[in-house]
Structure formats: structure tokens, C-alpha cells
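A single protein chain has been omitted from the complex, and every remaining protein chain is retained in its original position.
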Amino acid sequence: MSKIVYADNAATTFLSKHALEAMMPFLTDQPGNASTVYAYGRAAKRAVEDARSKVAAAIGAKPEEVYFTSGGTESDNWAIKGVVELRKNKGKHIISTEIEHHAVQHTLQYLEKQGYEVTYLKVDQYGNISLDDLRAAIRPDTILITVMTANNEIGTILPIAEIGAIAQEKGILFHTDAVQAVGHIPVNVSEMNVDLLSLSGHKFKGPKGTGALYMKKGLRLPALLQGGGQERGVRSGTENVPGIVGLGAALEEATANLGESMKRLAAMREKLVKGLTAIPYTRLTGDPVHRLPGIASFVFECVEGESMVLLLDQNGICGSSGSACSSGSLDPSHVLMAIGLPHEIAHGSLRLSLNEDNTEEDIDYLLEKIPPVIERLRAMSPLWEDKMAGIAAAAAAK
Amino acid sequence: MSKIVYADNAATTFLSKHALEAMMPFLTDQPGNASTVYAYGRAAKRAVEDARSKVAAAIGAKPEEVYFTSGGTESDNWAIKGVVELRKNKGKHIISTEIEHHAVQHTLQYLEKQGYEVTYLKVDQYGNISLDDLRAAIRPDTILITVMTANNEIGTILPIAEIGAIAQEKGILFHTDAVQAVGHIPVNVSEMNVDLLSLSGHKFKGPKGTGALYMKKGLRLPALLQGGGQERGVRSGTENVPGIVGLGAALEEATANLGESMKRLAAMREKLVKGLTAIPYTRLTGDPVHRLPGIASFVFECVEGESMVLLLDQNGICGSSGSACSSGSLDPSHVLMAIGLPHEIAHGSLRLSLNEDNTEEDIDYLLEKIPPVIERLRAMSPLWEDKMAGIAAAAAAK
Amino acid sequence: MYSEKVMDHFSNPRNVGELPDANGIGQVGNAVCGDIMKIYLKIEDNIITDAKFKTFGCGAAVATSSMATELVKGKTVEEALELSNKAVAEALDGLPPQKMHCSVLAEEGIKAAIDDYHARQAQKEAV
Partner (left out) sequence: MYSEKVMDHFSNPRNVGELPDANGIGQVGNAVCGDIMKIYLKIEDNIITDAKFKTFGCGAAVATSSMATELVKGKTVEEALELSNKAVAEALDGLPPQKMHCSVLAEEGIKAAIDDYHARQAQKEAV
């Protein structure tokens, strides 16, 4: 097979070999029911609690503050709807941002239909919010602040600790969607002053369909899923023992060499950014400094995202675009709109997301293959033709 | 290692080798994002749709009527809460039974706290409801009937098609929790007249953390989990591709030889029932005829369930008990109470649940090892002492 | 999600480029929505003797442009005006539902180019 460079790790990752190994006993010679008293059950229970400790260690929490879920989406839904139910007598106002993942944004929109009010903080061109805006948005009936730790499309890292300090001072519960951050940058719930934090296994080489919600000690959200009373009564459903074990193993692995891996990734990302922004009419999206080590995100003028992704695929490159076409909607990604890109430019977005498995050669390959793709698409773009004509005319007019 | 007979398949099963094989590509050399356009994504998408067709075929549904979830608990919660939200202007009354799984029962109890009214139909000594009771319970404001296809503790199969016909005639949505039935007895959504049906992968040798909700064409429940819009907008979250593939493969396998496997299992179960009910003061629980092929469930007088399960474990036997002690509550299982067992007898329950992997030798082993365990526990039971003394006194008095 | 035919026409688009001697040029769509098609037709004796396109848009937009230009070549103007979006989509072995609007755009692009041709003819005659 010809070369494939997988650069879509922010969407999902390959499962870590180490995680798979840890899971295998529960996929083969153990049935893995964690709620039964016989030997198999006790082994499963131990494995689940061991994974819980690993997750807790990775985010600076206590094991009993970690609850396993089916993924980032469930964690986000649970956190937000849970706070709303818990605090329903206190108020109906929530503060969030314009650039949250749909798992948060659509949940908030759902709540708006139920009569809740949401203030979506605006972001600047880098995807950052203003703490003054946040302070100004707080009302006596504000029951929840939910702000993502790092953005999945443009990689910007938000000032969570500062937001958390404000929330704490005002006595408002604070949730952060750390799905893109956990396993990629240092995350510590107490330093970040968060009450609730969502994470998802498959973003750091853990299994799909696994996630967790961190819930600060003393806080007990009502369950989103009622049933058999697993996870100390707040998240029912037979435990996904292999999944949980894989999640724990993958996160332990991801955080073991985090510092080094971040450095290596950031260097590769910078090379990519430098190489691709050398293409004319191309810009990096997101904060140039406060960004996830692995996410390189761009807009190329006069090029449409989906056709870019399809042509890259034919060159053995897996990347993604926040273009409208790839999602079936008409508007380009709300994140790209929120950072102020005009529609026609936002349509030409490309996100390349790296992780530990990517190599220097991958970067070279990307830098070799992507420019001709952009060139080819521009050559058939009437927008590019107009743009070049306009520039030529302007030059001639001088 | 000494012999182990796993007879707790109604709790969870070993993963099928066939299912694991089908999953392996997505656990090793494929990242498996089903929502992306490049080659890996298309392969994942195909695999998911292939699994959907398999699930649909197994329950007599159309592929587009099958939505993947994280398990039976989520499916049950989604079905019930979804109908309640969808029909909130029509009424606040729900009909169910006294013997539902906690995933249904606790969801209903939660809704009762929100102001909904639930009629729990009583069951007879076999765990069966009366259709007349059902008809009598229907009110103009009844919005949902939810009755399980087969009970997980006592194996009784309920008259779903007849219930469905009544629901249909009255224009009331009908949900069935078929978690214990799918893959074990023939299930056909149109013959059963159901609008919604829950199933869970790990009950038929599929992976844990996977399930599905059947939603009849034309019915569109609001989402329980908001987010990226996967599963045609009603169940968000990155698809658990390996899990979904495993679910499809396992269900196809389970239904391929269903007739034969049912016959074989029922014969093994009958041998077990015959052998164990030969122990004095022992009864079969559940319907003696209309029952799941694999579930043999008993109560042994003067014996407590948890100590029975622990001693069986020491004999290499994995079984389960609906005893209060094993669940940490004080009352024995609501199912055993509902079929009219007195507390002290309900405490001595044992469920042995078989599947295709069990052998004739397993049955012989169970029949060899279980009676001495009962005897040993009775020998140390003051209840047994009293019972024997009472019988002796009664005999002497004659 | 795309048929092989769509992928073929996307990867190896027929008739891509400009047509210097085009006598009918139409542009439809807009950059805000993410799809622009510019269709060039050369019409001689009421027959479309050549057709080319430039497209900014998704895979389906490129493929429908390619297919639509293929389909109208050699056709009379009247025949070309009857080209429906459905026909374009069918010729590509179908399109995903959310991409049907691209075939509509292709149909409109051909019509716009023919309109332009008619306008030019009318002007010529008027001169």
C-alpha cells in the first residue's frame, strides 16, 4: 500500500497497542462483569478501579471523583443537564462561549428551548474570550459556566484557571470540556478550579465509546441514565470493562511522557505551520502561541474545504475541514465564523492534527503533497481567477 | 486452573470470537471515524451501516430504524424519556409492570418525581401480567406502555405481541425492553407491534458498552444526547465503530442458529431444573413454560443468596442471586417480591443462566456441586434447624 | 458517501478550465454558501461544440460541473436547456441528499451560460 499520513487525530485516534493489550483479557478469557462477587467479577472490579485511579492521577483528581461514561458527548450532556437539574431553583442562566463543541453547544441550545438563558461569550480573532466579558456576564441567577479547555478546530487553549477562579469567587459551578486537552497538555482539576470536567477516550488513543466525567468531591449531579446503580448510583449501565481498562491504560501512557511529547509535537506542528503558511493567501487559525501542540489549522483562500480533504485523501493524507459541505449544513463551522472569518474564507479550512505516532517524515510528506493540491484547486476556482485578475488590475492601475 | 462453569450469561457474556475478529481491524490498523470522507472514514462508515443492517435483520426491522447507543440502559432511558418529551402535551400517564429491569423502573420512578403517573401492572406467581389489567389501566392521557419482552431474573417471556396490539388499537406508543430476549428467542418488531425496542450487545456475546434502540419508521424521538449529530441527528457522539461492528457480528451469529440453539439450551435448562428442584424445599421461579431457554432460576428455602453465590464461586461456578445482600439493599429483588415470594424465601434466590458456550458437562458439574452447597448452608442455618424441628414436632404430634 | 462515478469526475474532472472563445458564460452560486460554478459554452449553429467550467466547491460541485459540461457537449441549445439536475445526478449514479443542490447549481449554470449566449446574440443582432 502507498503511504498514508494520518493527520486527523483530533477527530479520533488509532487505538494504542498498550491499551489494546490491557483490554485483551476482557475481550477474550474474562467475561468482565464488575458488579458480581465471584472471582471473574472481582478481577473486573479491580481493573475498573485501577483504571479509575489512572484517570484520576492524570487529571489531579481523587479516584472517587471520576465517573465513567460512554464518551465526551455523554459527559458534556450529563454535566450541563445535571447542573441545570441540581440548581433549578437557583436560576436559569448559563454562561458559555461561541466556540464550544456541538456536544456543549447543542445541549445549551436544547436548554434554551426549555426556557434557559445562555450568554455565549464572544471570542477574538484567536478564539480567546475576555475575562472582563465573563465578569460582566455573571448574573445573580447564573448557575453554570461552561468553557472548553481547548478548541477542537483551531487548537486555542483557553484561560481555564482564571475562569475557574472567577466562578469559584462567585459561587457558580464551572464545567470544562477538556476532551481535546486531556492527554495532550497538562490538566489539573484543582489548579484549574473546575467542578466538572469532561474527557473522551478515543482522543488520546483510548477506545471509542469511553469517556469520563470528573465531579468534584461534594458535588453529586443527578444521573442522566437511571438504572442498575453502577458508578455509585449516578451512571447506570453494565460497566464497559474492556473500554474502561483501555481508557485508563491509554491515558496513563499519554501522560507519562507528556512534556517531551508536547515539545516534539509542537516542533513538528511549527514546521507544518511555517511550510503551509508560506502558500500565498493562507493563514493559521487559532492562537499562534496558546494552542494545542498537535493541532495545525489553516484557511486557504479561494479553495473549498471538502474538495481539499478529498484530494488530500487521494494523496494518502487524512485531514479534516470545518467546511459547510463536509457537514451537510450551509454555514461553515461556527468556530471559524466566531473568530471573524468571512464565509468564503471559512469554507477553505483545513485541520491537520498530529499525535505521538506522527513522524518527521509525515511532516515532510504533508509539506510536499499539500501545496500542489491547493494549487490545483485554485487553478479550477473562479474565485481565484477573480482574485488574481483583481490584483493584476490593481497593479496595472498603479 | 480448575474447572470453571460460567452460568451468569444473563448478567454478561464472554465476547464472541467471531465478533472480536470483526472488531480487530478497528482496534488495530484502522482509526475508524465513521463521519469523515477519506478512505478510513468510508471503510468505518460501511462497517457501521453493515452492522446496522445485521441488527435490523435480526429483529425484523429496516436498517434506518436502528440507532446505536451505549447499551441497554441508555436505550431504555432514551425510549422512555424521549416519548415523555415527545408526547408531553398529550398526557402524563405511563403503564409498565412491577418486574421491569431497573433501567426502566428507576427511569419511571424518576419521572414520577417530575409529576408523571405510572401504573405498574401486577404480575402473577409466574411473572405474567393480565391483558385485562392492561386494558383497564389505559386512560385517555396514557402516552406510553413499556413492558419487557423477557425478565432477566426469572426468565418469564411476556405476551408482547398481544400488548402491542392493544397499544396500537388505542394509539399509545409501546416500548419493550428486549435486552434479555434479542439473540435468545425470535424477536420481530412488526409481529410484536412495538414502536420502540431496546437491546444490549453484551447479553448475546457482543461487546459491552454497545446497544441499540429500534425506533419505528415515522417516529422520531428527541435526542437524549445532543452534540455532533451522529446517528441521523438523534444520538450524538463519535461512533464506537469497533463496538458497533462487534454488536452486529455477535447478533448475526446469535440469530443464525437460533432455533437449534434454543432447543439445545432448553434441554440443558430442563435437566438443571429437574435436578435442582429435586432438592427439598426448592422451587423454580418464573413461568415453567414461557421462559427464556437459558435461564434457570430458583429459590432454596433457609439459605441466603449471597453466601450461596460465594460458595459456588469456590466450587468454580459463576451464578447470581437477587438477594438483598448482594446488592447492598435490604429488600430482596423487586421481581421476586412481585411474584409473591415471602421475604425470607426471596433471600435464597439463585439464577443460573446458560448460553451456547455451555456444555452438557457443565450441567453435570452444576448438578454435582450445587446440592452439597445448599446442604452445607442449611446445616449452618438456624432457620433450617427451626424448620426441621417444626416438621419433626408436627410429625410426632400426629 | 459518493458514488465511484462522482469520485471519478471529481478526481479527473472533464472540461476543466476556461474557454477563450466561449460565446456563452454563466456564473451561479456564491462564495458565502461555498459553491460557485462558472460555465463556458461555445455554441455554433445552435450546437454546443465545446464546454468548460471552473468551480469553487465541494466534491459534488466539481463532479456535477464536470458531468453537466460533458452532457451538453454536442447538444442543441434547446436540448441543453432541458438538462435537469436529476439527469446530472443520475448520470453520476446519484448524489447524497444533502448534495443534490450541487446538481441544481450545475443545471442553473448551464442555463445561465445559454442565457448569456442568447443575450449576446440579441445584442449582436441589435447592433
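Letters A, B and C mark the chains in the order given here, with residues in each chain numbered from 1 onward.
As a convention for this text, contacts are C-beta pairs under 8 Å (C-beta built on N, C-alpha and C of every residue); 3 or more make two chains touch, one makes a residue touch a chain.
From a predicted model like this one, the values you see are computed outputs, not experimental measurements.
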Next item on the list: Using the whole complex, pick out the displayed chains that touch the missing one.
Entry: A, B
Next item on the list: Determine which one of B:L199, B:L265, B:C302 or B:I317 touches the chain that has been left out.
Entry: B:C302
Margin query: I'm checking contacts with the chain that's been left out. Which of A:K3, A:R42 or A:R220 qualifies?
Written below: A:R42
Margin query: Of the residues B:K17, B:R46 or B:H343, I need the one that contacts the missing chain.
Written below: B:H343
Note to self: For chain B, which positions touch the chain that isn't shown here?
What the structure shows: 302-307, 310-311, 314, 323-326, 328, 330, 332, 343-344, 347, 380-385
Check: On chain A, what residues meet the omitted chain?
Finding: 37, 42, 45
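Here is the rule we use: only the chains that are shown with their structure count from here on.
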Check: What is the shape of the graph in which nodes denote protein chains and edges denote touching chain pairs (line, ring, star, complete, other)?
Finding: complete
Checklist line | chain A-chain C separation of Cα centroids, rounded to whole Å | finding: 40
Note to self: Taking the mean of the C-alpha atoms as each chain's centre, how many Å separate chain B from chain C?
What the structure shows: 57
Checklist line | chain A and chain B: spacing of chain centres that average the CA atoms, whole Å | finding: 35
Notebook entry, point to check: Among the residues of chain A, which are close enough to touch at least two other chains?
Noted result: 306, 310, 326
Next item on the list: Would you please write down the residue numbers of chain C that are in contact with two or more other chains?
Entry: 59
